[in-house]
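Structure provided below as structure tokens; questions to follow.
What you see is the complex with one protein chain gone and the rest in place.
And then chain A:
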């Protein structure tokens, strides 16, 4: 089972987790910039954080053969802190980096006017940098927050096919499916979504535009729940190709829209293993493209 975790906060995880993830089949991941639990007091603190997302974390992941990519943004919670507003000015520099495959996590936390402003400004950056966007949905007042997020996306001019709306559940799925955006599900030990519930959603809605992630972070979470979801799919009668679509080809297709995804030759979206072309460049960017 090859796994691409499209949303996991490795900064908050140990190197042992990388080792266990590699053993479980995780070969690539995307680490979105987010809130670290402790509020930051200045934009400079974000510089160090973003630097690690394009420096140290890819190195750490590489020790276990895992390809690390990032999404960069000012998260919704800290969008409300005036001390962090200058982060918006830093973003363009990071959105030019090779490993940055989307703008995110953007979206709503408490749905304040400040969040409105920062959300819209960052979707405009996604348009300007020709990058997809990862939209977090709020934990409180989620259904209305999701509706409002979809309205902001529609206003932004960003193609819905280049947007994933994340942390969905049974209540919010239909809204997002109808919008044309991608659907993200964070499989947690107890809260957001569980493997059995996820399997039911896949039965109901199919595998198209569905992204399954562990969203593992500093809270109670488990980086191997992507694998557990794949196993639950198989036990429920999905075949290996369905699992590969959800856990590998879908995230490759979504983040591949950045033109910056780098995977080994045998791990491209549709090609079978073992067709590496000698002379293609190291890193074997299979979804090439310019910026």
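Criterion: a residue touches a chain if its C-beta (ideal position, glycine included) is under 8 Å from a C-beta of that chain, and two chains touch if they have at least 3 such contacts; residues count from 1.
Everything that follows uses one rule, which is that contacts and distances are computed from a predicted model.
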item	value
Chain left out of the displayed complex - its UniProt protein name, from "Sugar phosphate isomerase", "Urea transport system permease protein", "RNA polymerase sigma-70 factor (ECF subfamily)" or "ABC transporter domain-containing protein"	"Sugar phosphate isomerase"
Contact with the hidden chain (one of A:58, A:132, A:145 or A:184)	A:58
Given A:19, A:96, A:141 or A:208, the one touching the chain that is not displayed	A:96
Where the unshown chain meets chain A, residue by residue	51, 54-56, 58-59, 93, 96-99, 259-260, 277, 279-283, 285, 288-291
